[in-house]
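For this view, one protein chain was removed and the others were kept in their places.
Up next, chain A:
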Amino acid sequence: MFVARSIAADHRDLIHDVSFDFHGRRMATCSSDQSVKVWDKSENGDWHCTASWKTHSGSVWRVTWAHPEFGQVLASCSFDRTAAVWEEIVGESNDKLRGQSHWVKRTTLVDSRTSVTDVKFAPKHMGLMLATCSADGVVRIYEAPDVMNLSQWSLQHEISCKLSCSCISWNPSSSRAHSPMIAVGSDDNSPNILAKVQIYEYNENTRKYAKAEALMTVTDPVHDIAFAPNLGRSFHMLAVATKDVRIFTLKPLRKELTSSGGLTKFEIHIVAQFDNHNSQVWRVSWNITGTVLASSGDDGCVRLWKANYMDNWKCTGILKGNGSPVNGSSQQGIFNASLGSANTSLQNSLNGSSASRYFFPPLDSPRAGSRWSSHAQLLPPPPLIEQSCDADTANLQYPHPRRRCVSRPLNLLPENEGV
C-alpha cells in the first residue's frame, strides 16, 4: 500500500525532475521556472522546502545528487545550454535560523551549444565524475580531479551520438569486471530507424568510450533510461521509457582471451515490454535493490513492475498521479521481497505447468505486455479514487508478527484463483 502525501511544490511551471539523495532523506525538484528546490524530510515524514533558488536562465530539465562523500552537491542542466554544480554551504546565518539552507554555484559547464538534456553523476567508485548529454547529440564526461574543489572540472570525454540525446544513465555496477558504461537515449523523432538507445563502454586500452551496443529494437523516441542498481548481479538491467516500458538485460559475454581489453560483447534480451500506459512513457525509476521498476506515462499514472521468481515481469501496482491509490495494487500489499517469491512458488506448485504459460523468454511481441495486463486485471476492478482505503489499511499496518502469518494465506487466495 502506498500512502500519497501531496506536497505544495509551488513551482511556477512544470516540474521536470524529482530526485532523492543517497540516503533518501532529501529530495530535489527542478522546473521550467528555472529554479531548483531542495526538500528535507522532517521527523514526522513531512517534506519541507529548505532551499529554492534560481539556477539557470532556461527550463531546468534535470537535477541529480552527488554521492554524499563529496558533500551536499547537486548538478542541474538546462535549456540554457549549461549544466551547473551546486554545493550547500554550511555556516551560521539567518538562513539557518529560518530552516533554510544556502546553495552556491560551484561551476557552470558551458561546452554544449544546445540544450543540455540530462546530467548524471558517475557511480562513486569512479570518483567525482559527471556526464551530460545535449540535444545536439554529444555526451560529455567531466571529472573533478580534486574532489575538494568543486569549481574545477575538466572535460574528459566527448562522445558524439549522432542523434539528439534526451537521457543518460551510468551503469552503477561497482564490480571491477564491469568497465564504466553509459547508456544514452535519444528523443529524435525523425522517421529514421536508427537505434534510439546506445550503450558506450570505456575501453582501458584506448582510454576512450566506444559504442558497445545499440538496442536496435528501440526506434521510437526515448524519454528516459535507467540502469538498475546492480547489487552483485552478473548482468545488467536497463529500463527504457519510450512509447512503452521496456526492460532489457545485458549479460556480458566472457571476454575472449584474444580480444582482451577490447569491448565487451553483450547478450541482450528484452525481458519485458508493457504498453499499459497507452501512451508515451516519460520516466522510469528503479527501487534500491533493482527488483521493482516504477514507470510514469502520459496517462498520469505510476505503474510498478516486478519480476516473479521465473523472471516474469508483471504489474504489481498502479498509482494515480493525483494521489489516490488505484486499488489494482491490492496485491502489492503482500509483496515484500521474500514473500513475493514464496508466494509465486506456491502458485507454481499448485498449477505447475500452467504457470509456464506466462514464461516468456526473450519475446519481442508487443502482445506480451497486453497479456500481462489482462492478468493483472483479474483482480477486483479498482475504484478510481479510494479515499477510505488508507484509513482501513492503517489498522492492518502493524499487526503482531504472528497475526501476520495467519492472515497471509488468506490474502494469497484471490491471486491463486486468478491464475
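In this section, contacts are C-beta pairs under 8 Å (C-beta built on N, C-alpha and C of every residue); 3 or more make two chains touch, one makes a residue touch a chain; residues count from 1.
In this section, contacts and distances are computed from a predicted model.
Colleague: Under which of the names "GATOR2 complex protein WDR24", "Carboxypeptidase O", "AP-4 complex subunit epsilon" or "Short-chain specific acyl-CoA dehydrogenase, mitochondrial" is the non-displayed chain listed in UniProt?
Modeller: Options "GATOR2 complex protein WDR24", "Carboxypeptidase O", "AP-4 complex subunit epsilon" or "Short-chain specific acyl-CoA dehydrogenase, mitochondrial" narrow down to "GATOR2 complex protein WDR24" for the missing chain.
Colleague: I'm checking contacts with the chain that's been left out. Which of A:Ser76, A:Ser115, A:Ser169 or A:Gln198 qualifies?
Modeller: Per the contact definition at the top, the residue touching the missing chain is A:Ser115.
Colleague: Among A:Val90, A:Val104, A:Leu253 or A:Ile288, which one is in touch with the chain left out?
Modeller: Counting the whole complex, the residue in contact with the absent chain is A:Ile288.
Colleague: So which of A:Arg140, A:Arg246 or A:Lys320 would be touching the chain we can't see?
Modeller: A:Lys320
Colleague: What does the interface between chain A and the hidden chain look like in terms of residue numbers?
Modeller: For chain A, the residues touching the absent chain are 1-9, 11-20, 22-24, 27, 29-34, 45, 47, 57-59, 61, 79-81, 115, 124-125, 166, 173-177, 187, 190, 223-224, 229-235, 282-292, 294-300, 302, 304, 309, 319-323, 325, 332-339, 341-342, 345-346, 348-349, 384-385, 393, 396-398, 401, 404-405, 408-409.
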